[in-house]
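One protein chain omitted, others in place.
Chain nomenclature is as follows: A and B, assigned in order of appearance, with residue numbering initiated at 1 for each chain independently.
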Amino acid sequence: MLRETVYNEIFDSQRHFRTILDSMSRPGKLNRFAPIPLTPPAGLAKPAAYVGLALLNADVSFHAELLGPEAVAYLRVNTHAQAAAPGLADFFFVRGSDGGAAALIAEAKLGLPAYPETGATFVFQVSRLGKSSNIGGLQLELTGPGIETREIIFVEGLNPDLITAIKTRNVEFPLGLDAMFVSEDESIMCLPRTTRVLVTNL
Amino acid sequence: MGYVAIKGGEDAIANANELVEFYRIKARTKPIELAQILGQFRLLIDKIMGEGSLYAPEHAALVLKQNEGDVFESAFMLRAYRATLQRRYYSEKLATREMFVRRRISSAFREIPGGQILGPTRDYSQRLLDARLVTETMGDIDAFLGEFEAKLDRSSLHGVPTLSKVIDLLQSEGLLREVEADTNRRVVDITREAVKFPAPRSAALQMLARAETGGIMSLAYSAQRGFGSAHATVGELRVGEVPVRVRDARGRVRLIGRIRVTEAEMISKIKTQKKDPVPYLSLGYGLCFGQNETKAISMGILDRTMRSGGDAPCQTQEFVLYHTEGIESYGFTNHLKLPHYVTFQSGLNNLRQAVERKEKNRGNLGFGSKPAPQKINQPAS
Partner (left out) sequence: MITESKFQQTYNFGFIDESTKKEIRRKLLKAVAIPGYQVPYSSPEMPIARGWGTGGLHATLSLIGPEDIFKIIDQGSDASVNACNLRDFVKRMTNCRTTFDTAEATLIQTRHRKPEEILTDKQIIVFQVPQPEPLRSVERYEFKTRLMHAEADYAKMWVSLYESYVKFGAIMQGAGYPVRVNGRYIMTPSPIPRWDVPNLSMAPCLHVFSAGREKRLHCVPPFTKVEPLEFEDVKFHVEDFGAITCAASGGDKAFMDEIYESETSRKFVMNDSNFMDKVRSGTRPPQRLFTNPTV
């Protein structure tokens, strides 16, 4: 089914937005989305669809080509946002394991010095996010605003090249990209452009 | 309780609301019908719709009644109501060449194609009190309307043509130039995004069209008096109805109604360039809801001065656009009535410490001793 009918545009988007906001305010904190039985196409993970439906509308554009044409169509139909070229898109939806996304990161807009908020937002679909080392994948050590001292988080299904790509582009604060990571158990963790990230297990 | 002066806010608000209602109707006169306001306060309705940024005559009449005729409050209320309405479409470009013209003048030429049409205006009336209105009756109204309508040649009404524009004459001769060629032509919607400076002309015109009439008049007037030069001529001023069309989901253009607007095309000379010493003419454009000629003309002048460069108030986009926004300036000016004792206390604390320092440091640093009496320089006689 292409058009979602179970999503409450007022209350579901509000609840999910608050989850996203809390995650963006506290980088490295894990939050679980309230579940909603959405049926996005195979390429688009359900929590990524939550983000899309919560934040996108006709005023913004997105790029989700790496997730396949069904994902693009799904986001367009359910949010009225326009699909756009990488250099123009406000939001990106990609797989965290897909090293090819590094090219998108390299091309995405960073905002302008006087208006840095126009920098793009990336949504990375990963397999698992967790606080303990029994989750495989990358161990990230985080410091910066929103973090009292430092945070450690483990991300499975994330290509380390993407972290490198983001770090390369976030060197000129306030210009930069903001990142959200969503996992199969419908958790979310965010890394705004202010977070200093160290991959400590490579 | 009484130990904090402003406790009991809820009761106070309820009482204030009740008093407002009391003052609105305490004279015990017949309730004003919206139809009367609509019928007899046409120009006021137009002004409120313009500043309220919503073409809705009946709603304008309602807010006017509700607010005891306060124009600022009424325009504000209409604006707030507007913000709750879903935006389903953007209209297609209004074509004022299609206007059903009620009034149309040019002060640039004696005769214009299609003719000068004076129409309904008080411009050439003597502003004397009309004592007859004190005792006006329904009979008087019927009598006037009967007589007036008898004089009309109704058959000629069907043939009223749309009129070409005066500026076409100048355009065809190549005498009109843009003030600045590289103007940002992006059409923004100032109700969907905050204006950024320098603002594209579309944003500036939208803001002026919603601006407070008196506010833009005063700045346009300053331009004419010498704070920023604008020697503008009314190229054409027209008032009438224009069709509004939208594009439906299937892409068909549909007529949704007609609105009355005033359009002003103000002509003035551009600054000459070294490369091109010809003082070409350029346009300032004004368009607003209803018949509000003061506003359209002022808008036309400011549209031009804001693009001409210079640092007079009327030439500064930020100054003009921010400070003529009636709803915002009205709100902020009145917000001074809110309690400010926390911020005031903070300042008072600084002031007291400054006084203490003065006592301690008497004579030091220049801010301790009594200031010497100021010498006033006398002009040499």
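Keep this in mind: a residue touches a chain if its C-beta (ideal position, glycine included) is under 8 Å from a C-beta of that chain, and two chains touch if they have at least 3 such contacts.
These numbers come from a predicted model, not from an experiment.
Chemist: What shown chains come into contact with the chain that's not displayed?
Modeler: A, B
Chemist: Which positions on chain B touch the chain that was left off?
Modeler: Per the touch rule, chain B residues meeting the hidden chain are 3-10, 12-13, 34-35, 38, 58-59, 62, 76-77, 79-84, 86-87, 191-198, 316, 318, 327-328, 330-335, 338-343, 345-350, 353-354, 357, 361, 365, 367.
Chemist: Even though one chain is hidden, which residues of chain A still touch it in the full complex?
Modeler: Residues of chain A in touch with the missing chain: 9-11, 13-15, 17-18, 20-22, 24-26, 54-60, 112-117, 119, 121, 144-148, 173-174, 176, 178, 192-194.
The rule is simple: only the chains that are shown with their structure count from here on.
Chemist: Would you mind pulling out the distance in Å between where the CA atoms of chain A average out and where those of chain B do?
Modeler: Between these chains, centre-to-centre, one finds 45 Å.
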